[in-house]
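Every protein chain except one is present and positioned as in the full complex.
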Amino acid sequence: MVFMKAMKLQEFGKPLQLMESDLPQVLDNNVLVKVDACGVCHSDIHLAEGYYGAREEERLVIRDRRIRLPLTLGHEIAGRIEAKGRAVSAFEVGDTVVVYPWIGCGVCRACRAGFDNLCERPNALGVYADGGYAEYVLVPDPRYVLKYDGLKPEEAGVLACSGITALHALKKARVAPDDVLAIIGAGGVGGMAIQLAKALSGATIVSLDIDDRKLEYAKSLGADFTINSSKDDIGAVMKQALGKRANAVIDFVGSTQTVENAVKILVKGGRLVVVGLFGGILKMQIPLLPILALDIVGSYTGTLTDLNEILQLTNRGVVKPVISTSFRLEEANEALAKLRSGEVKGRAVIKP
Amino acid sequence: MVFMKAMKLQEFGKPLQLMESDLPQVLDNNVLVKVDACGVCHSDIHLAEGYYGAREEERLVIRDRRIRLPLTLGHEIAGRIEAKGRAVSAFEVGDTVVVYPWIGCGVCRACRAGFDNLCERPNALGVYADGGYAEYVLVPDPRYVLKYDGLKPEEAGVLACSGITALHALKKARVAPDDVLAIIGAGGVGGMAIQLAKALSGATIVSLDIDDRKLEYAKSLGADFTINSSKDDIGAVMKQALGKRANAVIDFVGSTQTVENAVKILVKGGRLVVVGLFGGILKMQIPLLPILALDIVGSYTGTLTDLNEILQLTNRGVVKPVISTSFRLEEANEALAKLRSGEVKGRAVIKP
Amino acid sequence: MVFMKAMKLQEFGKPLQLMESDLPQVLDNNVLVKVDACGVCHSDIHLAEGYYGAREEERLVIRDRRIRLPLTLGHEIAGRIEAKGRAVSAFEVGDTVVVYPWIGCGVCRACRAGFDNLCERPNALGVYADGGYAEYVLVPDPRYVLKYDGLKPEEAGVLACSGITALHALKKARVAPDDVLAIIGAGGVGGMAIQLAKALSGATIVSLDIDDRKLEYAKSLGADFTINSSKDDIGAVMKQALGKRANAVIDFVGSTQTVENAVKILVKGGRLVVVGLFGGILKMQIPLLPILALDIVGSYTGTLTDLNEILQLTNRGVVKPVISTSFRLEEANEALAKLRSGEVKGRAVIKP
Partner (left out) sequence: MVFMKAMKLQEFGKPLQLMESDLPQVLDNNVLVKVDACGVCHSDIHLAEGYYGAREEERLVIRDRRIRLPLTLGHEIAGRIEAKGRAVSAFEVGDTVVVYPWIGCGVCRACRAGFDNLCERPNALGVYADGGYAEYVLVPDPRYVLKYDGLKPEEAGVLACSGITALHALKKARVAPDDVLAIIGAGGVGGMAIQLAKALSGATIVSLDIDDRKLEYAKSLGADFTINSSKDDIGAVMKQALGKRANAVIDFVGSTQTVENAVKILVKGGRLVVVGLFGGILKMQIPLLPILALDIVGSYTGTLTDLNEILQLTNRGVVKPVISTSFRLEEANEALAKLRSGEVKGRAVIKP
């Protein structure tokens, strides 16, 4: 019997703890992956804290999502196949793979339609089942592992959340080539969205952030225009520079302020895609929805199709992988703390 | 020179006034329609009052929409072609026609794409240009008139707003045959939506209203299930009767209460289409949008395509036209008053 | 060890043979279904014969599809769960289920996107793996079984091919409410398509067949208009009766003659969906494709989503199940022969 180490959340609001356990049993259709790299996502902070929302009176408590502790966090996993069940024929032991973590029940309507990320009884790794802050992770079905090569594991793993979240949101924004697309937030996911919008949409891309260095980064990735929303009057700047409003906005922050900004700069018939989980309350005049024919669309992670697409785009160099800072498994709490305080350059990645 | 009579709004909040004017000049591409019937729409009440919203502190004032007075209201127009410009070859004087009132500038992106209802510089009849509470109405282009036969004018005119609003909203709800579709409001537009959903979607239809007689009406039109939302716990009733939540909700009221109800009964990945202009403030936890992947979609009137479709569906008997109560042109204020107080049976229609 | 009986194809062009074998081993994620009813499909005739096409010089030989013999035919399967692997939690032994037979490899792009029916390395039951002309059938994953109740097994099983084929084709026809939809072939699948078009599209439905009794059947299911294409000039009849051409045609025959007829009656921008496997050669002027902006679309079976939808529509009485004639397992060759000669009333079904 082999043992494995994992960093587990045992109580909301408390640090993760290093624990040892037996390797999980590999059923006929399971794939056991040895973790080479696991990205540290902002949503891991929310999970560890147990709520979304900066202001205490507006918090959305995570217990409502029926998450059971203890839990190994981590859903941006790249690794090698260590073992597989006898019903698994499409992969070999040793294959380097990315794990699609948004695993569903397999039999609900969403799962059967290829929208595993919208499963009614989700079993997502690192959220509802043990994830990648560990030496090994058990994947219930080969459907959820995808081969990769030509990328480093820290580059590949991140695609399973940041990458597909950006791509899925972009698709929901339904951007036309003569659209103005505003992207709020120029961090890792926002930066990926800028690259994807550049490669796939033809639209004029406006990047909004409150940090000038991030806006520089946005420019380097292809943003046509940047606005520091902590300094400038967004609407006025857009009017002056572009002569028009945004046809679509993707909000990778998701705060009261960013959503309000987004609604203000949309054209009639415009679309706001909300992705970020920062938290807060949305307040708006209901008649504006029909009169302006606005769409406010929530987007959650992405599909297996999205992962396949972003893997290929990255592998072919159409989009550049996100740079990363590495941590050891035992440093997971430190990685979370540095991510929370904004000290991490690029994506924080745990390499067990 | 011929004169025409019209009921005009001269000041927000004041009664309409009967006025006489010259017949408008018919340019080469214009069509002059003699009005046989013009429906009285709830939005005419909002226009005449000058705001949306029941509670004074939450009002959305209409002056923001750049409407200029005096204005002849009325956008549900059926009539006969009285005169036409020499560039108009597709119609003959005497043709019975429905007027599509959501007329745009003709050259903006939305107009060129067939979404005249989303025009950036709209010229809608009865809103931005003189409408159908009059003996004659001038239509700027033959694009905006459609022949009808086999219907009474009061049945045909109503399709140009109620009819296409219901159809457009249903399309935005993107209902699948195994969906549960909840329709809030069982009045004229809601009733049309129930009929259309029955004919076009295959979905299980739940009708919600606060008036038991309207719910009876909903049943007679094909609703599979009704809920009186003033008496019942909506979520509990749906769970017990159907065992599931709604995949889509169309809200033909658009109040704080109805929108809140709608969000509560939606499944993950569900869609709320807001149509009604009753008014109020929407408040919701922003993270629920991405976590539940909700779409909140505003829908405003409909397209020329929608009008063509609903005309044919009604003419072929697939959906039944709405019954109506007639008023003379001079009784327009009375019609508005009775509509406001809920005394009109079916649709109020002015027959000049 | 338990034995099971099955009717197997051992050589193309020869009768099926009754064979006994061990029950298959049930792996952790497998579901073993005891067959209550298995529909006999026209494509089973093609499989048994080894080719498509009536005229010898135009045959498309099936060997090209890499089918390996011996093979148990049968893909319209309803039954009860006899046994299940330990990774299967969504079902219980004894559940009555329909089997989705268009099983894929599980890991290709199509499978991951919910289009298992378009899998690049298909494993369809009754085509590439042993199917339902047997006492038991092994289903590799719970994803591919769906519970049903309120239907007879012979009604439910047929939905897994006839039902979803009709629904999938209808979706590919993208029919609008003001369209004319022509449906070629008024047998079981065509009849199902007529019912679905009636319930889901609002379009005017024209049924074409060469058999007046089938056209009577089409009328009873909701066809607005019928044409006997062996007697009438299709284009002339449509012009006279409807005043217009078809916006979409679904061809459930798929012969040279029916495809030619279809192209003739389409409007500019029209869509032809070819479903039938009768066979023959398509010949057409290539410039007609762009000049008339025609779409010629092949449609193959349907998706899991389609099966879920048609199950619910049938269960709720929105569409009526197809009537059937029963055969014992040992009578499979007789069922195929009678189907080929047109002697079967409704769908032939084997009840082992």
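A, B and C label the chains in the order they appear, each numbered from 1.
Everything that follows uses one rule, which is that a residue touches a chain if its C-beta (ideal position, glycine included) is under 8 Å from a C-beta of that chain, and two chains touch if they have at least 3 such contacts.
In this text, all values refer to a predicted model and were calculated from it rather than measured experimentally.
Shown as candidates are A:72, A:207, A:308 or A:324; the residue that touches the absent chain is A:308. Across C:18, C:69 or C:284, the single residue that touches the chain missing here is C:284.
Check B:15, B:70, B:106 or B:346 against the missing chain and you find that the one touching it is B:106. Across the entire complex, the residue among C:175, C:265 or C:296 in touch with the chain not shown is C:296. Where chain C meets the missing chain, the touching residues are 52-53, 58, 60, 65, 109-110, 115, 117-118, 120, 178, 254-256, 259, 267-269, 274-300. Not every partner is drawn; the one left out touches chain B at residues 27-30, 85-87, 90, 105-107, 109, 111-115, 140-143, 303-305, 308. Residues of chain A in contact with the chain left out of this view: 167, 176-178, 199-202, 204, 305, 308-310, 312-313, 316, 318.
Going forward, only the chains that are shown with their structure count from here on.
Residues of chain C in contact with two or more other chains: 305, 308.
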